[in-house]
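Remarks on the structure that follows.
Missing here is one protein chain; the remaining ones are kept as they sit in the complex.
Note that the chains take the letters A, B, C, D and E in the order they are written out, and that residue 1 is the start of every chain.
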Amino acid sequence: MPRLWRRQAPGTEIVGMQPTVGPEAIEGPFDGALCLPGLLKQVVAAEAQHVDAHIIACFDDTGLDAARAIATKPVIGIGEASFHAVSLVAHSFCVVTTLSRSVPLIEDNIRRYGFSHRCRRVFASDIPVLELERPESGASERISEFIREGIRLGAEGIALGCAGMAEFASALQRKHDIPVVDGIGAAVGLAETLIRCGLEPSKRGVWAMPAHAKGLDRFE
Amino acid sequence: MPRLWRRQAPGTEIVGMQPTVGPEAIEGPFDGALCLPGLLKQVVAAEAQHVDAHIIACFDDTGLDAARAIATKPVIGIGEASFHAVSLVAHSFCVVTTLSRSVPLIEDNIRRYGFSHRCRRVFASDIPVLELERPESGASERISEFIREGIRLGAEGIALGCAGMAEFASALQRKHDIPVVDGIGAAVGLAETLIRCGLEPSKRGVWAMPAHAKGLDRFE
Amino acid sequence: MPRLWRRQAPGTEIVGMQPTVGPEAIEGPFDGALCLPGLLKQVVAAEAQHVDAHIIACFDDTGLDAARAIATKPVIGIGEASFHAVSLVAHSFCVVTTLSRSVPLIEDNIRRYGFSHRCRRVFASDIPVLELERPESGASERISEFIREGIRLGAEGIALGCAGMAEFASALQRKHDIPVVDGIGAAVGLAETLIRCGLEPSKRGVWAMPAHAKGLDRFE
Amino acid sequence: MPRLWRRQAPGTEIVGMQPTVGPEAIEGPFDGALCLPGLLKQVVAAEAQHVDAHIIACFDDTGLDAARAIATKPVIGIGEASFHAVSLVAHSFCVVTTLSRSVPLIEDNIRRYGFSHRCRRVFASDIPVLELERPESGASERISEFIREGIRLGAEGIALGCAGMAEFASALQRKHDIPVVDGIGAAVGLAETLIRCGLEPSKRGVWAMPAHAKGLDRFE
Amino acid sequence: MPRLWRRQAPGTEIVGMQPTVGPEAIEGPFDGALCLPGLLKQVVAAEAQHVDAHIIACFDDTGLDAARAIATKPVIGIGEASFHAVSLVAHSFCVVTTLSRSVPLIEDNIRRYGFSHRCRRVFASDIPVLELERPESGASERISEFIREGIRLGAEGIALGCAGMAEFASALQRKHDIPVVDGIGAAVGLAETLIRCGLEPSKRGVWAMPAHAKGLDRFE
Partner (left out) sequence: MPRLWRRQAPGTEIVGMQPTVGPEAIEGPFDGALCLPGLLKQVVAAEAQHVDAHIIACFDDTGLDAARAIATKPVIGIGEASFHAVSLVAHSFCVVTTLSRSVPLIEDNIRRYGFSHRCRRVFASDIPVLELERPESGASERISEFIREGIRLGAEGIALGCAGMAEFASALQRKHDIPVVDGIGAAVGLAETLIRCGLEPSKRGVWAMPAHAKGLDRFE
């Protein structure tokens, strides 16, 4: 995935980590629940390696609160990063994601973060993830159809609702002359921002460090 | 816990189940994440035993979406049940829970379900759970202090934000002359309601049955 | 109407009462206002007969606050009951009601209770009530059209917005494979829930018992 | 009450009408319900006399939707008029009303109209209405205490939440150097505005004229 | 523009003033910013001439907070006036404005004032302002198309979102049998209301008089 990582600042190193337990992909809340032990183990491992920040590269922002509780360093989800970034370059926006079953989760997150009044619609393209990886498959044109519909609804910007769509962002932006946000790039920038500002997850409330994280040992 | 279960309709049988893997108690989002595989395994087991409905007896409503995805029968959380019930007998309400670190989670849930404008305040009593089980410990009087403060804020009803507080509900209701909701009783009633009405979780959207639940096998 | 009442718990007896003064049907806010004295007299009469709870079988939830003020027992409207029930089995929902002039009242109620973010649309079928009672009239197919449109809008559940539609709920649910809520069944369940939990309308605020209810005598 | 009516434009004549059936005063939702037939009969009578507009001089805006349905001319409630007027001269405001049991009704109305984010608090002075009419009773000083508390909360304006408080508005405004709105004056101005602009209640939706108003004859 | 001003009360004199510096028309936020010095100079000049109130005749309500800060007399924007007026005669409404680039500004204002839940849609007619002034140009018919679409969306009233459309209000109202609000007429009425009620912008908060207004001298 190095192509996705070209957007970091000079000196920023990005290390990809993958849970060793859990579902292959996150398609809905059941998969999201099952991935949590594996995801949290990676956060613990990364903290032990003294990383400066964590990025959860799932557009559902799965496990964000749990990860912030167990981390001492900033944790950013690519979903939230997309919404923050697009709202800085577009008065209102649309999201184009893959699965229709993820739309309510994304709508819930948008409302939870406070961006509902800026979001015109969350579209499900229903493009299989494998198709996304074959550019000749017409996935880009299918995403384009939703971007056109979003523009008709008044959207001034687009958030691509799947890490696998990141490769298309630049070309779609040029094609439609509208800001198109890829969540990974946005999350890297937000993480760098928090690091440089010396900001880390507050331990005064919901993300207070748990008494013991040993429960994770059960999920080998 | 049979004392808690006295509120079911004639003919309703309630069976208590406990996850065999996961944290002892849920204190914050990290514990909430770790309990999910164990909780979901119980839901699968209960479905295999042809229960009519599931109740998640954690006031944080942990895993509600994931459980509804994997269940064919109604799933009710005791947090949401409390908010639904109290809003039917009180124009506005307060919540008295145990841990301050749970307050933001509960506030998020209240907003997610749509009851924010009815909730005056979520109080954390910071009473250890073990104290709750010793009635001579003064826990009841400490809860009473928050009920009095809630009444001063205009609350017309109280939701007890912890399954361990259910024993106190009736006495507190009489003492303060204000509706006091215990979430387990409310959840049992809502589950019975859905069963009698023939209502089951919609499979048309976010709770569509996952392609395979075998991932659960990893979490023995 | 005994067919509607098949959903109560064992031991629950349901008694239908009809105001003796007021409009034949409630079509809009003027009719709603005129029905109040008659409705409240029935509540007073029912309290004198020591009922355990009251159900207001109008989807507009007409007179809910006034009835709760004069009642010592739970009062449930079938509109609010529908919204509570559907939100427990569907992430978002649509309503199919009869008259377009009732749509704004229903939208106001949905917002007042806090379910706006879950409601995709309130449809008016404009089917005359008499047609509803003649199954051969095609009313069911007309409701089906709105259910299909609701599903296209992303609704995962349907609330039937008229007591006269309750007969269709089960068949529509099977036909469209989506939860379809009939408000009377839902209201009966919620009333039973509150009764079993010992919850009655708070008298600490807006529903405090009025000094005297004798004003009702004027409306014979 | 001519003292209250000094604020109309030249040429505006104000006629006071009183329902002949219903409670003496409106204290809570039960009284509000009982006053409706009498109130609506006055609206019908006033329409027959070709008035140009109707004002409902109850701060709860009782019967506003029903009156607009049966009227062809503008109908203004003094509660809504107060909120509209104060929001034009104050970024945020507080309300000082009489009875605590009316506070939830007023809060509901403020939210229904859309002014919640501008309202810092609704105070109940618990001053009996008769006391309001005896200026030597200290009612003005008691209202002043709530105005001071409202200013501490950041309110830039005050709405007096009871027609009986209108006499105090000017003196309180001078004393506290803050806009103090009397709802009757505001309602008269709004009614004149709508009349001059040729605006009348829309008959295209919830306020469509009912098929027959003869139901009113029952409530002599 | 005297034709627009026929709606004032007897004795009200309206004086038109035009900034001597700034853009010819306000098309978007840049023009809105540039017009402010000129607009505020007119407010200072009008205060020196002891006017009773100020109306900002731009539907974007440009400079409203700044003008209220420097004025001792009521200041009303024609946008806000339209929303207040239409919400008194219609349960929900649509806006028909000229430029699509103004739509987000108007939506922001509607949300800021609290009317979002009443507004079904803000339409941009994209009629050039000069066309508006030539009645034979078909502008009226183009506005009618949006009114028809608004009615299909459930709007019960229409706000014309441009001062130049005021001439059409009465004819459109008759044609479509729906309340059509012209913001200038509404603003005149609201200003008269505040004057008669003795209400002036609160100086206790955001509109406190600035220490010195001499900065305006720089913008000759």
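The definition used in the following text is that contacts are C-beta pairs under 8 Å (C-beta built on N, C-alpha and C of every residue); 3 or more make two chains touch, one makes a residue touch a chain.
Being a predicted model, the structure only gives us computed values, none of them experimental.
Asks: Can you pull out the displayed chains that the omitted chain is in contact with?
Replies: The chain that is not shown touches these displayed chains: A, B, D, E.
Asks: Which residue, E:130, E:153, E:171 or E:208, contacts the hidden chain when the whole complex is considered?
Replies: Among E:130, E:153, E:171 or E:208, only E:208 touches the chain that is not shown.
Asks: Decide which residue listed in A:27, A:60 or A:80 touches the omitted chain of the complex.
Replies: A:80
Asks: Against the chain that's been left off, what residues of subunit B make contact? List them.
Replies: Touching the chain left out of view, subunit B contributes residues 103-104, 111, 116.
Asks: List the subunit D residues touching the unshown chain?
Replies: Residues of subunit D in touch with the missing chain: 91-92, 117, 154, 156.
Asks: So that we can see where the missing chain sits, which residues of subunit A does it touch?
Replies: 7-11, 74, 76, 80, 84-92, 113-118, 151, 154, 156-157, 170, 173, 177-179, 181-182, 185-186, 188-190, 192-194, 196-207
We adopt the following convention: only the chains that are shown with their structure count from here on.
Asks: Following contacts chain by chain, what is the lowest number of steps it takes to reach subunit E starting at subunit B?
Replies: Step count on the best path from subunit B to subunit E: 2.
Asks: Please compute the C-alpha centroid of subunit A, do the same for subunit D, then give the distance between them in whole Å.
Replies: Distance between chain centres, rounded to whole Å: 50 Å.
Asks: Return the distance between the CA-based centres of subunit A and subunit E, expressed in whole Å.
Replies: 42
Asks: Which positions in subunit A touch two or more other chains at once?
Replies: 103-104, 111
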